[in-house]
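Removed: one protein chain of the complex. Kept in place: all other protein chains.
Note that the chains take the letters A and B in the order they are written out, and that residue 1 is the start of every chain.
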Amino acid sequence: MLANDRNLFRVFLITAAVFVSWIALLTRAAIEVPESNAAVNAAQRADGLAAWNQVYSVLTSPRCINCHTATNYPQQGDDRHRHFANVIRGAAGKGVPALNCVSCHQHTNADSTGVPGGPDWHLAPLSMRWQDMNDQPLSSAAVCRAVTDRSRNENMDGPALLKHHEEAALVLWAWNPGRRPDGTARTAPPLTHAEFVAATRRWVDAGTPCPKGR
Amino acid sequence: MATFQLTVNGQRKEVDVDASTPLLWVLREDLKMTGTKYGCGISACGACTVHVDGVATRSCVVPVSLIGNRPIVTIEGVAQDPMGRKVQDAWVEKDVVQCGYCQSGQIMSAVALLKANPKPTDQNIEESMGGNLCRCATYVRIREAIKSASQQLT
Partner (left out) sequence: MRAAIKLESDLQLTRRSFLRASAIATGGLLVSLYLDIPVSAQEGNQAPPAKVYPPDAFVHVRPDGKIVIQVNRLEFGQGVQTALPMILADELDADWSQVIAELAPAADVYKDPFFGIQMVGGSGSIAHSFKQYRELGAKTRAMLVAAAADRWHVTSDQCRTENSVVYGPGNRSARYADLAKDAAHKPVPDKVTLKNPPDFRLIGKPVKRLDSRPKCDGSQKFGLDLDLPKMKIAVVAHPPVFGGRVKSFDDKAARSLTGVREVFEIPLANGSGVAVVAEKFWPAKQARDLLKIDWDLSGVEHADSAELQARYKQLAGATGNVAVARGDEKALDRIPAARRIVAEYEFPYLAHTPMEPLNATVRFDGDEAEAWVPSQFQTMDQMTIAQVLGLKPDKVTFHTEFAGGGFGRRAVIDSHVPREAAVIAKRLRGTPVKLIWTREDDVRGGYYRPLHVHRVEIGIGPDGMPSAWRHVIVGQSLVAGTPFAAMMIKNGVDNTAVEGAADTSYQIPNFHVSAHHPTVNVPVLWWRSVGNTHTAFVMETLVDELATRARMDPIAYRHKLLKDDAKKLRSVLDLLDEKSAWRKRLPKGHAIGIAVHECFDTAVACAVDVSLENKRPKIHRATVAVNCGLAVNPLTVESQFQAGLGFGITQLMAKGAITLKDGRVEQRNFDGYTPPYIGDVPVTVDVHIVPSTEAPTGCGEPPVPVISPAVVNALAKLTGKRYRSLPLVSL
């Protein structure tokens, strides 16, 4: 009974948290003045696009893109090979019973065994895939469209995206990716986290412009 | 060296080990519970599978320092759970084992699967058991035993 009560309480907390964030989003949407492309001058747009290219270089680095696949499996390693041992996505991006992401990936890196970890280790949803079915990274334009499409990105606007890049635990993990099984340090993304956040801010400030094309 | 309090199969245990030691070796060498097996050390074979807070976990890659106060169930204790006992019985009934070395891990995975999904399809079985290697390749009977245990759950 006790366990059940605890579970109920957990469900209540989660529900409450979701509700609060939803209210927060609504409030923010109401307060902020919607930015129109017209309001952004060409120079700012060009700067924003340059900033986006920096952001894109991070998103498509192995530490990020390995869990933003289009297939039913994550990747691993700097060569982005398919995850070993038949690890698959599962319905919620968390693997399947008996072969969950958290069967190995704990809340933090396990450097003595070389298994990376972070809170709630999981795959990005398919709506946030940044690769094609042949495991090739999508174009800058396509990734940008996916990232800015609020019907696909859990309804994040520019500031929310910035906050995500600044604070989300699994994003932060990319700059603290731990050690490989052989003891060497795992490669970090091409920018520092501060540079990544700064680039995101410039891009967001410019109105999250996306490159044209496919 | 550091002291860790673990709850294994419902019993409190205290071990004094290096914090980096994988749970597998703490179970096998410090607690003398050798039913959990070393097969690869990189979580590629599943022979070391135990349940940590109900989640099938590859104990060979999880340092003991990351367990915290989550309860651990191993093959030695899984029969305390009616589901665990049913799966073990199905394994014996279907005469699954050959060398038997991987079967602790297979059974721990099967129990985790059936707890989450009492009526698994062939595809569910392939996916959930997909990380447990059996070098004898007793997979046909593993599948039969899981289905047999599943049928007895109704």
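Note that contacts are C-beta pairs under 8 Å (C-beta built on N, C-alpha and C of every residue); 3 or more make two chains touch, one makes a residue touch a chain.
Note that the structure is a prediction, hence the values are computed from the model and not measured.
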- Task: From the touch rule at the top of the page, work out which displayed chains the omitted chain touches.
- Result: A, B
- Which residue of B:Lys37, B:His51 or B:Lys115 touches the chain not shown here: B:Lys37
- For the full complex, which residue in B:Val8, B:Val62 or B:Val97 touches the chain that was left out? B:Val97
- Task: Since one chain isn't shown, list which residues of chain A touch it in the complete complex.
- Result: 84-86, 112, 183
- Message: Even though one chain is hidden, which residues of chain B still touch it in the full complex?
- Response: 1, 17-18, 20-22, 25, 28-30, 32-42, 44-45, 47, 74-76, 79, 88, 91-92, 95-104, 107, 122, 125-127, 129-143
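The definition used in the following text is that only the chains that are shown with their structure count from here on.
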- Note on the structure: Distance in whole angstrom between the CA centres of chain A and chain B is 32
- Note on the structure: Within the complex, chain B is touched by chain A residues 84-88, 90, 96-100, 102-104, 106-108, 110-115, 117, 181
- Partner chain A, residues of chain B touching it in the complex: 20-22, 41-46, 49, 55-58, 60-63, 66, 108-110, 112-113, 115-117, 124, 127-132
